[in-house]
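A single protein chain has been omitted; all remaining protein chains appear in their positions.
The chains carry the letters A and B, assigned in the order they are written, with residues numbered from 1 in each.
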Amino acid sequence: MFRPHPYFPHTQADVDAMLARCGVADIEALYADVPPELRLKHPYDIPEAMSEPELRDYFARLDAENRTLKCFAGGGVYHHAVPAAVESILARSEFLTAYTPYQPEVSQGTLQYIFEYQSMMCALTGLEVSNASLYDGATATAEAMLMCVAAARRKRRVLISATMSPAVAQVCGTYARWHGITLETIPEHDGATSLEQLREMLGAGDVAGVILPQPNYYGIVEDFTGVAEDVHAAKALLVLNCVASTLAVLRTPADWGADIAVGDAQSLGMPMNYGGPYLGYMCTTRALMRKMPGRIVGATTDRDGQRVFVLTLQAREQHIRREKATSNICSNQGIMALHTAAYLSLLGPEGLREINEAGCAGIHALVNALAPGGRLTPVYPDRPYLNEVLLRVADGLTARQIIEAAAAQGILAGIEVAPDMLLVACTEMQNRADIDRYVELINDLPLHE
Amino acid sequence: MNRTLYNHLIFEYSRKGRRGFTLPRRDDAAGSIEAAIPAATRREASPELPEVDEPTVVRHYTNMSTNNFGVDTGFYPLGSCTMKYNPKINEALASTSAVANLHPAQPFFTAQGALAAYWQLQRLLSEIGGMAEFTLNPYAGAHGELTGLMVIRAYHADRGDSARTKVIVPDSAHGTNPASAAVAGLEVVEVHSRPDGTVDLDDLKDKLDETVAAVMLTNPNTTGMFERNIPEIAETVHAAGALLYYDGANLNPMLGIARPGDMGFDVMHINLHKTFSTPHGGGGPGAGPVGVRHGLESYLPTPRVVRDNNGYYTVSEQSNSSLGRISSWLGNYTVLRRALAYILSLGKENIVNVGPLATLSANYIMHSLCDLYELPIPGPCKHEFVFDGLKDKSSGVTTLNIAKRLLDKGFHAPTIYFPLLFHESLMIEPTETESRDTLDAFILAMRQIAEEAKNNPDELKQAPHHTPMAKPDETEAAMHPRLTWKDLTS
Partner (left out) sequence: MENIYYLPTHEYIRVEGDKGYIGISEFAAKQLGNVVYVDMPEPDDEVCAGDDFGAIESVKAASDLYSPVTGIVVAVNEALIDNPRLVSENPMANWIIEVTIADPTELGDLLTPEAYAEHCANEKH
């Protein structure tokens, strides 16, 4: 009756014995309550079973249709080196095949790496509490927005900078629309958030939170001096969305006076993987600890006095007050938190600083090398940038044309922000020869009328 | 699993000057951070991250892993979580350099394979769910629920029907259902269950009116019972102008039996980390694709993978009636690849056996233990069932004690104290990937525990005895939260 398949251990003798125990003649009897008219009318229209070699061939054929490019694109996703040791640790199936650590006695591995991850993210952001539960930087920012509104009780306005990544702003907009939050955009001035406009918008009242990016979507490092004071004076919360890797060298969200730091942890050495999985990080203050979505791990002792780790503050928000929940997050982004903890352990503070130095040196070298050709020049030349920059495409070329021509030669030239604007990033993964090749390619492109 | 606790923290191995990874040498003189970034926006002190060498890092995490119980360690009968085996070929096909270095914004002509895989999985899930179209963007089951409810809100909004602000959810539902509804801006109305765990149809009819946007159901429900009245429920819900949402957490027993679309559901999500074998990863990442019936496709989130008549794939950001964007990119691509590999491995001839074998396994355990454990809802279950503690409760042994004692015996505990319909819920889901030998060993352990409850209840109440750690002090953890290494050292 059952064909052997590697994932099904049952022999016909097993099935017969199990049916006998259940007191039924066949499995069909166990589905007697499913009305006949609902039953499958025809076999699923899906391919026949593949053996492992066939599966490998199938995926090899698919993957042959992709082209891995030398990556100069960022826009929230950066190509960093992934240490082999991280891959090896992630492959430990005791980590991979466990679920949320409901039973601490048999989940210390998971609980402990989450505790380590929390510690490291707090060290990076300067804040006091971290979860390990959010999917990506965009949804983490939307969760921070929900948190602001929940903490403010009755206020429903949240302000977000025009310099935020469009994908992040759009996800926040979606959550805001359906949750009933008024999300307003703070205009930009010369590539950075207009702090003057922000003050005016705060003055109009009813603001629960303000969400600003660092570095912003154009790669610009913004100066938030005085912002937290203004935001807090309006009894609102300040949320900073920071590119995780840059936290090692830029002023911390805590030092800026932020109440919540969020963002994508992909830049901490996660493979780009065509969009996921990544990890949304979120850190906050002790004061807001109980408003934070997701699960938190805390240290305690067991009956024998050993230091152990447990899920704690479990009874918050959605866990029990479910119909009044301000978040529906119910698990951990476990393996990606492990990825981050292992990565940061291997790199340490110096390694992470060098990552930033390499990106900074690379992008500035690229901009300098592009300057004589005049075909790609910074849109906001007076603004500081760390590892990413928005470039203006000269007349006679378009961003799309550059991207397509470069891709044909194995280079991902950047992200099209506008027909004449290209967002370009560097990390430790592009060497001088790559940069020279990029410049040559740009300078060799034929101009059209 | 280890019997001795390994509880060092990586910070405790940190020594100034150690390194676990080096970077390519650079000779660019341009652009030091000090030159590029004004001092006011730079970090003052370097972050307190550990400084460790590679062997120490590897040994540390390897030792930690031995304190963990996973599906690869042993039987994990966690109800409603479908802890089935996670095939190794899926991992091999997901964690490959062919995928790792694809940037999500690279031109479509350089990512046709990735888009084809995405498209293919969309088609397969649509066929298995009986739906017209799927989006694979949602990152998790709860994210799928939220997305599905937004689809429903977008549908009503598009019709100009703004009065529908409520969602009806059974009292037996997964906790995320009402939470997702609240985040989607909907008010939750609970519908009662009948004694057999199925929806009280009269109560449902009373609560359905023109303010209800949707009814969310799990079928089979959290007690493992199939809602046999589903055709009538669907008709009633649709007659009231609401849509019917299928929580796919319990889809596994329906593989090969029936499709949610054919049952009358309009919108559904699937937990790929349950039914389609992708690993749970200590809680994630998972994936929660959302399917819709014909007529609702335009409300799905952007971006969407589309295919033209020549078989060329692109990604569309445009749709006026779409609910909006709910993810940075196109979902958890490597999780999606694993699910695709799983479906193709089983193929049309094997996938139809998933549901029946999972159901047979659950009934086998139920029949083997119902003389000792209280079975509040008799009769054939589907993939899971609920015991309400021991039949003989005179010893005072609770579900928590039973769960902890199972850890001693080398099994993960079932889901406990859920659903909330019973005081001592013990929810068991074996899945189709467990052999009869494993099930027999579990049955024997459960029978031994029932025996211990009679003969030696005091020791049983102190369980676990043989795990790497003993019972933790959770009150202390909650009263004085110590959440970081800094908290431990200051």
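In this section, contacts are C-beta pairs under 8 Å (C-beta built on N, C-alpha and C of every residue); 3 or more make two chains touch, one makes a residue touch a chain.
Every value quoted in this text rests on a predicted model; they were computed, and no experiment measured them.
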Given A:R156, A:R199, A:R307 or A:K324, the one touching the chain that is not displayed: A:K324
Residue of B:S97, B:N456 or B:T475 touching the missing chain in the full complex: B:T475
Residue among A:R290, A:R307 or A:R353 touching the omitted chain: A:R290
Touch list for chain A against the chain that is not drawn: 290, 313-317, 319-321, 324
Sites on chain B contacted by the missing partner chain, in the whole complex: 474-475, 478-479
